[in-house]
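Let me give you the structure first, and then I'll get to my questions.
Here the complex is missing one protein chain, while the rest keep their positions.
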């Protein structure tokens, strides 16, 4: 039963657009998978297998990777309805030689796929092949403030300063030690903190960084602290409540260094502390962008690409982006990164927010092999939305719809992040 | 204008699956309707008629049933757009001899239908006929903790321990009196309370109970109380604030007796106190599953089939079910039990939560005649979602889609509740 021809045409045209992926967790020194364990060790698979009943025994680092893969694949017949399973099938088709005619993977395929992966991923030009098969041009990284930014091509792997540790773990002596180590600045008051952070920004921008980013809990409320407040807190070695103030300083530096500041709003960490690695975080739907009102007003020069964790909050994101020139909707994040939520949120945005402000998608990938299936899912939905909202009602021609889609996929990333 | 052939095929295949309905309010001693008044006295009809302007005069118990039916039918031309009206038409077609060609009922049909019902429902094998026409195999009950569990076939009518009274009305002397009467235990501290509750669980499980259940207000936050706290409160005859602690004890017993614990979250009782019977409850959309974080973590051995009242909270339910092995999405409840919400919530769940965890639907019915139209509505939507998300995009064959649907309709109920 073939899909609609119009949607197919649009999807096919959009699949030719070279990708600039504005958010990932790729390690530029180990960007591609070495084994199927790197693919299936991705938290989405360990989460779903565990949620469906898999014990965590084989997730231990010392377990045999082949055994782990077998276990995760064995449980697939319990979660083969999910979008994440569909990504894996796409990977198996594209990269592991699974014939297109085979649309499912079962326990008995584990070894064959493991071996195929082993062989395929060992090719010396594998990274290059993945870039080509994905039509990937550039991909943004997620760098700790003291990450080395050398030893890789920053034109392909674009550094991005992730600031969660600085903002939310500044009370840990280790964070302050690392900051002093990387900047040579001992932080004891607002001025020295500002100086240290500025050195971080300087190093990042000199090394091609194109964005600053942070993920934020539902209750977070940014607010400026005066220097005296910083001083007093630090004198008494009370670093706990500085998060809002440090966040504000970082926003100031985004302004001064002209970096967009990606906000990823809504995650509660460690809600299920015994969950699998990276599979412990959930959310409280009761969050509002109203908490960012002062921030958006105080920094008209800073572009804030905003991701929200819940689809119910998408209307706020749509409305704040429609009103504030410096607020932009950014991709479809985590628990909103499945087809029904993407379809809904994208439709709401693309009919109400200026098209030049819509950053369509990012992969959030840990390994390059995931960029293709994730963008593939997005493009299929984008094609459907363009067909339903613009082409079929006679608002846009097919050509113009592809141009609108290209804007979401690529043009806006280039313009917003200046890449 | 016929519906899509694919959707029709899927719906037709799904309609052959024998049903195990995991939540209802059926009285096993009076499971079927005796008159049309039993059908139209269902709170959905009295609510809608009242909401549309019907005075409550004829809803008084002493009013003539035929007059009451006339009145409710008379107002149907004000609410014949609703899903609930469509259930009634289905009942009239299936059980009351309304020709399929007649798709509406108006005031002038009231007497004819009343008489048809009178005759039809009087048949000695009516209960058996309804089971057969519905392809119903088993149906879960909602039992008060001191309900007798005898005099009916618990293989067909599966007992379920409803605990609202124990948790939320323990401050009423009558509740404590009833608990003592049914268990022979005088409750004066945590130990005796635990003992009394254990006796309730023992009696229920010995009589074939397969679930424990409770409905919870939006603000509820479960928390363990230590025994001393129970003791002190009870010494001072202060039973008001024990709800969270009693709830926790019940969760412990669900663990010990291996019963799934159905949570139905979000209802505010008596928001419209002058509303019709059972038509007084509404909600506050501002609720979050984060309130259940400690509970889900503390009881990994307890399965929690969770129903939420608002569709906006469905994303939380989807995400918590994706992460916590012991959290399962359960049906489409009350104000979310109409086609647009079912379609949305089902689509969100079926593309993200392991399929083995999806309890598709329950009827919530008070009389057996409602199981068929409600499941009929659900199956039509399920068929549409399977077509759109799986068959048309080439992810599943029709046969595999029917298998997935069957899993939601039946297999998971059997596995989760061990029936």
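Chains here go by letter, A and B, matching the order in which they are written, and residues are numbered from 1 within each.
Rule of thumb we're sticking to: a contact is a pair of C-beta atoms (placed from the backbone, for glycine too) under 8 Å apart; a residue touches a chain by one contact, two chains touch by 3 or more.
From a predicted model like this one, the values you see are computed outputs, not experimental measurements.
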| item | value |
| --- | --- |
| Identified contact with the non-displayed chain, of B:15, B:118, B:244 or B:338 | B:338 |
| From B:53, B:124 or B:151, residue that would touch the chain that is not displayed | B:53 |
| Option touching the unshown chain, where B:94, B:285 or B:406 are the choices | B:285 |
| Where the missing chain touches chain B, by residue | 1, 3, 47-48, 50-53, 78-84, 86, 103, 268, 271-275, 279-280, 282-286, 310-312, 335-336, 338-341, 380 |
| Chain A, residues in touch with the chain not shown (by the definition above) | 6, 286, 288-290, 293, 296-297, 300, 312-313, 315-316, 318-325, 344, 347-348, 350-357, 389-396, 404 |
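By our rule, only the chains that are shown with their structure count from here on.
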| item | value |
| --- | --- |
| Rounded Å distance, chain A centre to chain B centre (Cα mean) | 39 |
